[in-house]
Structures are given as C-alpha cells and as structure tokens.
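Of the protein chains in this complex, all but one are displayed in their positions.
Moving on to chain A:
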C-alpha cells in the first residue's frame, strides 16, 4: 500500500491515521511502558520506600511453584471457557446466520448482545444469586424435581466457568456470525445439489469457510479469560485463586505494584507465546 501512495496521499493518510496512533500511544503504549518500568523496581516509585532497579520481581515467579501452578490453572480455565463458548456459540451463530430470517433474527441478536449492556459486576452478582445454595436455580429445580436438590455449584470452579462463559459468549457468536454470513447461500445449495448431507456441508465447507471468525472469537475470549480475576473472586470462593486474582492482589491488597507488573508481563509473554505457537493453525484457518 505505502509504496503506491504519492506524497499528497501519504500526508492525507498520515493525517487520518494520526488520531488512532495518538490514542494508541496514550491508552496502550504509555501505561504499558509505565508498568514495564515499575516491574523492574524494588518498590512503587510513589511510596515512602527508597527505589532501586532490580530483576527480583521476575525471579520471584520462578522461586516458588505457586505462580506457575496458578498460571497453568488460569490457562486451563481459558481453554475450558473458550471451548465451551465455541460449543455453545458456534451452533447458535450458524442458526442465526443460515436458518432464521427477518425480525426473528433481529430479536435473537438483541438477546445475544444483551449481556454487554449490563455492568459486568452486576452480571456476576446475579449469577451468585442464581447459583448459591438455596438460590434461584436450586429453588426452581425443587419445584420440578421431587426431593431436596443440592447442586452446591456456588464457590466451585464450575461457577467460575459458568460466569465467564456467560460474559464472553457474545464474542464467539458475533465473530462466527459475521464469517458465516459471508458464505453465499448458493454454495450450500450447490453442495446439496451434489448430494451432500448437512454434516458433509458443515465439515467440508461451512466450518473451513467460517474458521477465521471462529478463531478470532476464540482469541478474543482466551486472552482476557486467562487474566480474569473478578469472576473467580466472586463466584469461585476458596477455589477462586487464579493467576489474575494474585496479580490483582499485588495492586490493591499487598500494594506490591512491581511484583504485580512483573507477573502481568510474564502472563503477557506466555499468552503471546501460546498465540505464536498456534499461529500456524490460525494462519491455515484464515486462508
């Protein structure tokens, strides 16, 4: 692109891109640089303690196995939530894009996006009310099921997964929907005319042609879920210690910003590494 622009067009492009770059600089690059800087300090620079440069915060990660175990727990959580979101969201997007037409589609879309309209904290506490012992879910089941129902979901990893899946489901639905929508209906009609059944069409055409959207949704979910702390804290109870909650503790409870910052950058590095390792698969899907 850049090679084909003449000087005038280049200036115009630079002018149009300037607000975006300015925003990126202010909102992403500067805070991240500040955090990176903190992560090499012995104490927060605005505290009373003397401040010196150190690598100790990064070494702390490797000194005990705790951080590594928690990180692995968070990655597993990310995989679970992403997997469930795909299993629930992709069929939903498929039905929205290919089966339902007109006003019904608009209404369903509204329902899909609805979680985005409420404050995430309110959403999580609603789940707490639903899931807790003798809560909405157990009482509802009591009405239809004989005997006393004890699910004991609250303060379990399952509750954390439920809350996170609910929060992030719209991402995979929306990105998959866009990719599925772009598949020409005649392509499916052509496959049917050649004798292909639904499963063959899904496996050989629809899934490969919408994989880009599905993977985009998966990345959008996986990355924040690995670092999530609010859902684990509120819904997980004593099982709710994850990598994200530990990082949060460093900032708000322990007031050890340098360690929190270092742990954050280790998380960032690990997530980038995972994405890099899976990029051959991603790239194949995006073809």
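Assume a contact is a pair of C-beta atoms (placed from the backbone, for glycine too) under 8 Å apart; a residue touches a chain by one contact, two chains touch by 3 or more; residues count from 1.
Operating definition for what follows: contacts and distances are computed from a predicted model.
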item	value
Per UniProt, the name of the complex member that is left out, chosen from "Putative spermidine/putrescine transport system ATP-binding protein", "Cytochrome bc1 complex Rieske iron-sulfur subunit", "Cell shape-determining protein MreC" or "SufD family Fe-S cluster assembly protein"	"Putative spermidine/putrescine transport system ATP-binding protein"
Touching residue (missing chain; options A:24, A:55 or A:190)	A:190
Candidate in contact with the missing chain, chosen from A:31, A:91 or A:208	A:208
Interface residues of chain A (partner: the chain not displayed)	184, 186-187, 189-197, 200, 204-205, 208-209, 287
